[in-house]
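Got a structure for you, written out below as structure tokens; questions coming shortly.
Every protein chain but one is kept in place in this view of the complex.
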Amino acid sequence: MTVLKAAATPVADADAARDAVLAAPDEATSDDASDTLPDDAPRADGRLDRAWNVPRIGASRGWARARTLLRPGVVVPLLVVLVVLAWGVVPSLFTSYDPITGVPADKLLGPSSAHWFGTDHLGRDLFSRTVHGTGLSLKAAFIALAISLVVGAAIGLFAGFLGGWVDDALMRLVDVLLAIPGLLLSLAIVTALGFGTVKVAIAVGVAGVATFARVMRAQVLRVRNATFVEAAGLAGASRLSIIGRHVLPNAAGPVLALAAVELGAVILAVSALSFLGYGAVPPTPEWGSLISEGRNYLAVAWWYSTMPGLVIIVFVVAVNRLGRSLHPAEGHH
Amino acid sequence: MTGYIARRLLQAAGVLWAAFTVSFLILFLLPSDPVSIMLDAASGNGYVDPAKAAELRASYGFDQGPLEQYLRMLGRALTGDLGTSISSGAKVTTLIAQSFPETLKLAALALALSLVLGAGIATASVWTRSGRLRQLLLSLPPVGVAVPTFWIGLILLQLFSFRFFLFPAVGNEGFASLVLPAVTLAIPLSAVVAQVLAESMQTAWRTQYVETALAKGASRGRVITRHVGRNAAIPALTILGVLVGNLLAGSVVVETVFSRAGFGRLIQTSVQAQDIPVVQGLVVVAALVFVLVNLAVDLAYPVLDPRITRTARTTT
């Protein structure tokens, strides 16, 4: 049995590592399930495995959860994300400068108390342009994410739950999408659809479908093969009630956590496409295109590209951090 | 063994065929009129010469049904003909063959850099006894993956080309021109390598066979080199295909930033010109590279991991 398991473990798929992380194997209930008693101090994490010994008390559990959420490692990124979201919704609350028309006399000024991020070649305040560009960047990112999540999760759910040839067909399609690097797939779609922020968003969204499909399928398989789901079936629960009451709620957590982590990747992809010139049309500000505009002034105005780039980095780090704290097992990528 | 390789080759061919089909669906069926898109973008003034359009339609078979178009193009692709560029009139295969060596140099250097850097961070994070240092090391990769590639390129240009004049800012001339682009490409990639490898090394470190080795009196260094390293490399190998995909995608941005000729630059200009045949050719070639890398990884597994017998391998 051990031999067979070992042989089946390494899979050459691109996202196998991710799947392996998300789909922690459930304990087998076959003859080969270990008869071992739990040890008093499992060496895996060094913490006392309280579950085996002492029941945890209800009140302290809620408190513990609240405490985990109030760690500085969660609060700081949360604040960053909230501020940036607010930029996107009500930019004028954060800056009084006009993002489109500048003061030519003030062109290419370095960062100062008046212009936090400095000014561009037309004398426009770069902080204002960054803040006003947030809305478009976020809109594109959320459209892309929504497409990836909805289409991907649906494919994964059907494949995982129906199994058989449906599963085979859908997963072969996903394999093909994964064989084409994401950015290239997006570029191909942009070529066909034409340029513009929404089209870029759609292109990035389609490229992300495969990842969500794989993770959703892995989750569905993990849950539907779980002992407690078999127990529900033995208790007489119908297929529909098993999906609704067990499979979806248990699969949703990791998939949503992936969505949080993937938001960072999507923002990077959207900004890369804008940087390449397929997104927003000047003078509309947008994160990627702002950095692109600064390219021509690298030698004279270091802040031009640097400052909007730092905003992207801080935001993406914060989003990734939050996503990981939602679901610690979702480690990499 | 030969049966296994034959089966894997067949599978690879299947993926390649599917990639061709998907790119056909996207590029030739999604737009309402690919021909006028191509001509429009090529002329750049919104005027489409009807005679030229008709000629193009006939050559792609757009005057026929989609299935005939598809079969005609597939047939051509099987003979190694991926069509001709709309904007330059050159053969797509020629364009790709010309651009590929430059990108290959860039990608090889970037891959080597990222493996060294990523494996270094991961190994150090397991090796060190200091919890503080470990935390510091492990906090690097999440930042690395969050940095836009093009931004790294611009920062490096600012510092090393415009301030210190150490490396050329543009072009393909000599090794010096390769350094900054390769570093740009390697930084986000090394973050991915470090994350995956650190995780698998830490998993390996917590296993009982490591405890057995420590109980033999082995030093930390010995345990990491003899026991953790090889076990951790096996799961990390799965991402090699993804890494190479990332390299190709990253080359689009990096070659644009550094104005280098190459595969990525060809994509960028072709997308700009909506040169559909070239874009399709590039997508198919990218898929081919991915498939070949994964094939190599698959064949390497049984060598690295004695538990894997070729017959017991599940299909991907």
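For clarity, chains are labelled A and B in written order, and residue numbers in each chain start from 1.
Keep this in mind: a residue touches a chain if its C-beta (ideal position, glycine included) is under 8 Å from a C-beta of that chain, and two chains touch if they have at least 3 such contacts.
Following the convention adopted for this analysis, contacts and distances are computed from a predicted model.
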Requested in this report: Have a look at "Zinc protease", "Peptide/nickel transport system ATP-binding protein", "NADH-quinone oxidoreductase" or "HSP20 family protein" and point out the UniProt protein name belonging to the hidden chain.
Outcome: "Peptide/nickel transport system ATP-binding protein"
**Report entry** Touch criterion as defined above, residue of B:Ala122, B:Ala213 or B:Val285 at the omitted chain
**Finding:** B:Ala213
Query raised in the report: What residue numbers in subunit B mark contact with the hidden partner chain?
Result: 129, 207-209, 211-220, 222, 226-227, 230-231, 234, 304-307, 311-314
Query raised in the report: Which residue numbers on subunit A touch the omitted chain?
Result: 1-4, 6-8, 26-27, 29-48, 51-58, 61, 163, 226-232, 234-238, 241, 246, 249-250
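Rule of thumb we're sticking to: only the chains that are shown with their structure count from here on.
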**Report entry** Rounded Å distance, subunit A centre to subunit B centre (Cα mean)
**Finding:** 20
Query raised in the report: Which residues of subunit A touch subunit B in the complex?
Result: 3-4, 6-17, 20-21, 43-45, 172-173, 175-177, 179-185, 187-194, 264, 268, 271-272, 275-278, 288, 291-292, 294-295, 298-299, 302, 305-306, 309, 312-313, 316-317, 320-321, 324, 331-333
Report summary line: Counting only contacts in the complex, subunit B reaches subunit A at residues 15, 18-19, 22-23, 26-27, 30-31, 34, 37, 142-143, 145-151, 154-155, 157-158, 162, 192, 195-196, 199, 206, 208, 211, 234-239, 241-242, 245-246, 248-250, 252-253, 256-257, 267-268, 270-272, 274-276, 279-280, 282-283, 286-287, 290-291, 294, 297-298, 301, 305, 307-309, 312-314, 316
